[in-house]
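For reference, the structure I am asking about is given below.
Take a look at subunit A:
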Amino acid sequence: MKMLDTIPIRPAPSPAANAPALLREIAAALDALLLSGRRHCIDLGSLPLSTADRDLLREALGTGEIRMELVALGSSRIEETGVPGVWWVRHSSEDGILLTESLEICHVPEIVPADTTDIANGLQRLRQALALRESGGH
Partner candidate 1 sequence: MDETILDAFRQNGLSRRAFLKFCAATASLLALPPAAAAAMAEKLASTPRPTVIYLSYQECTGCLESMTRSFSPTIEHLMFNSISLAFNDTLQAAAGEAAEAARKEAMRKAWGKYILIVDGAVPMGAGGAYCVAAGQSAVDDLRHAAQGAAAIIAVGTCAAFGGVPYAAPNPTGAVPVSEVIRDRPIINVSGCPPIPEVMTGVVVYYLSFGMPALDRQGRPLTFYGNTIHDRCYRRPFYDEGRFAHTFDDEGARNGWCLYELGCKGPVTYNACATLKWNQGTSFPIQSGHGCLGCSEPDFWDKGGFYRPLPAATGHWPRGEVLGGAALGGTVVGVGAAALARSRQQAAAAKSAKEVSSPSPKEDSHEH
Partner candidate 2 sequence: MTGTDTQFPLELNQPRLSIQKPEPRYDKQGEMADTERLDRAMRGFVKDFGATAALYMESCVHCGQCAEVCQYYVQTGDPKYTPIWKLEPFKQAYKRETGPFAPFFRLFNLKRRVTVRELEEWQELIYDSCTQCGRCTMVCPMGIDIASLVGLARHGMAAAGLVPHELWATVERAKREGSPLGATPAVLKDRIAWLEDEHSVEIPLDRSQADVLMTISSIEVMKYPQSIVALARIMKRMGASWTFRSDGYEATNFSMFAGDQQGQREASLKLIEAAIAVGASVLILPECGHAYQALRWQGANLYGKPLPFRVLQIAEYLAEGIRQGKLQLQPVQSSVTFHDPCQIVRRGGATEAPREVLRALGVELREMDAHGAYNWCCGGGGGVVTIHRADPLRYKTYQIKMQQVEDTGAEMLVSTCSNCRQTFDDGQAHFHWDKTAQSLLELVADHLVTEQE
Partner candidate 3 sequence: MSTETDLLDFARGPALEAALIILVFGIFWRLVGVLALRRPRDLSEPRVRHAWLGGVRTIFTRMWPRREFRPRILHWEMVSYVFHIGLAVVILGLVPHILLIRDITGLSWPGLPTGVITFAAGVALISLLALLAHRATHPVLRRISNFDDYFSWLLVFTPLLTGLMAYYHLGGRYEDLLAMHMLSAELLLAWLPFSKLAHTVLFLFSRGVTGTIYSRRGAQI
């Protein structure tokens, strides 16, 4: 590894010009959310974002009130930014590798509310557990 480290790899400098356009897109999406309730999602992985772009986004959006961690197929972080309705969603694999990163403009990201079937399944499991407890209690 020592040898490899001595080989400098200089990636091509990419222009820091995408963040302002993204911020305008976010503003437009928030408008639409307020007017018609339409959700919007921006896949950050599909955009060439430089470090400067990311810094600008972070600075402009800030940190909000909710920070969630989802543990399913690896960890996911869902954070509301300082702009309510703008969520920064990062899905990672079980090895911690980032799979996808997106900005969701919505009241709550779709992945957060519990699904009816899952609730039903959970309820079933809960009832089974209760039944077990009751039968075991006697």
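Selection criteria: all candidates are chains of the complex that A comes from, given by their letters.
Structural remarks
Everything that follows uses one rule, which is that a residue touches a chain if its C-beta (ideal position, glycine included) is under 8 Å from a C-beta of that chain, and two chains touch if they have at least 3 such contacts; residues count from 1.
Because the structure is a prediction, the values reported are computed rather than measured.
Per the touch definition at the top, the candidate among 1, 2 or 3 touching subunit A in this complex is 1. The part of subunit A that touches candidate 1 in the complex is made up of residues 6-12, 41-43, 45-46, 70, 72-74, 76, 89, 91, 93-95, 97, 99-100, 102, 110-111, 115, 117-118, 121.
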